[in-house]
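Dropping a structure here in structure tokens format, bear with me for questions.
Presenting chain A:
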Amino acid sequence: MALVGIIANPASGKDIRRLVAHGSVFDNIEKVNIVRRILLGLQAVGADKVLYMPDYFGIVPRAVENVHLKMSVEPLDMYCEGTQEDSTLAARLLAEEGARCLVVLGGDGTNRAVAKGSVSVPFMSVSTGTNNIFPCMVEGTIAGMAAGFVATGLVPVEDVTFPAKRLDVMIDGEAVDLALVDVALYDDIFLGSKAIWDMDRVKELVLTQAKPSNIGLSSVGGMVIDRPMPQEKGLHVLLGPSDSDEGFVVTAPVAPGLIKPVRVLEVNEISLGEEVSFDLSPAVIALDGEREVEVLPGKKVSVRLNENGPRVVDIEMTMWLAVRNKAWSPAANEEVSFYGSSGHNA
Partner candidate 1 sequence: MAVEKEKLNWMYRNMLTIRNFEERVAELFAAGKCFGFVHLYVGEEAVATGVCANLRKEDYITSTHRGHGHLISKGGDLNLMMAELFGRRTGYCKGKGGSMHIADVELGILGANGIVGGGFPAAVGAGFTAKYKGTDHVVACFFGDGASNQGTFHEALNMASIWKLPVVFVNENNFYGISLSQKRSMNIPDVAARAASYNIPGVVVDGNDVLAVYEAVQEAVKRARSGEGPTLVECKTYRYRGHFEGDPTVYRTEEEVREWKKKDPIPRFETRLSQMGIMTEDQMKQLRDEISNQIEEAVKFADESPWPSPEEVLDDVYA
Partner candidate 2 sequence: MRKLTIRAAINEALRQEMKRDPDVYVLGEDVGVFGGCFGVTAGLIDEFGPERVIDTPITESAIVGSAVGAAATGLRPVAELMFMDFVGVTLDQIFNQAAKMRYMFGGKATIPMVIRTACGAGGSAAAQHSQSLEAWFMHVPGLKVVAPSTSYDAKGLLVSSIRDDNPVIFVEHKFIYDMEGEVPEDLYTVPLGKADVKREGSDVTVIATMAMVHRALEAAEELSKEGVSVEVVDPRTLQPLDNETIIESIKKTHKVVIVHEAVKFAGPGAEIAAMIADEAFDYLDAPVKRVAAPFTPVPFSPVLEKEYIPGKEKIINAVKELTA
């Protein structure tokens, strides 16, 4: 059975970065629309069952309301806390149910929460959040079709997915959390409203990606290397206060619409399995752009680059392979007509 999981985070796209930066506003009605198109894409290529994370707003049930679907769309049996733990739990349950692809709607934060629940099922991540490096801006219809091809096995998973890296965060040697793109050491003692916009408080960065075309903290990495970072590498960047004269200054888009000078003191490439230790405590650790972990006085934080991140669906590759393998053609599926119900007399 081609089971697809949908995790649509109702809370993404609304945090304080709409105020301190210029983050896009993702209202949940649009998420409903996107999910609807995903479902239609999934059904069109033959996915036959969808299990989804229930949420207080009911994104998926609302998406189903106005379309006639043949496939089964059911909620997971879980209690919603209304926190990011919902996404983590949903991912774990979906992996246990045997989902063959996870469609994730959210930003980097949502994908991180999902990865905490499972990295074994391929991610089809659709951007509906703030800092979006991990998920991509993609039309829901296409995301649904690509996820469907992966789930049905019409294209081979190993040919159209690639492994992402992750960063494990450890306190006193014990893994407490993970990030998919960036870990930041933040000089503060409280999580507060979570987002990061005061770069003077960011002391160190550990990155799985370093691209000047990224938005968010990982863009700093992109500004300090002169060639693309190899897949098996990560980056460790030490930052200084803006008013000092050590190191050098780069200008980086650290949040949507927020382009700031950042003083860089030191840059080191790190290898898979390598661990970076932070010296500051108490402090706060930000994961994928949000303050998430409080480091109590006397605690020691380290970050390890890990190759076992989630597998990610390459949409373009999936669609090309589907065509080349004649995996699917509209004519073969009577339920779907791209030409309207009255037919198309060319």
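With respect to how the candidates were assembled, all candidates are chains of the complex that A comes from, given by their letters.
Simple rule for what comes next: a residue touches a chain if its C-beta (ideal position, glycine included) is under 8 Å from a C-beta of that chain, and two chains touch if they have at least 3 such contacts; residues count from 1.
For clarity, every value in this text was computed on a predicted model and none was experimentally measured.
S.K.: So which of these touches chain A in the complex, 1 or 2?
M.R.: Selected candidate: 1.
S.K.: Would you mind writing out the residues of chain A in touch with candidate 1 in their complex?
M.R.: Checking each residue of chain A against candidate 1 gives 10-11, 14-16, 18-20, 25, 27-29, 56-57, 81-82, 188-194, 198, 282, 294, 296-297.
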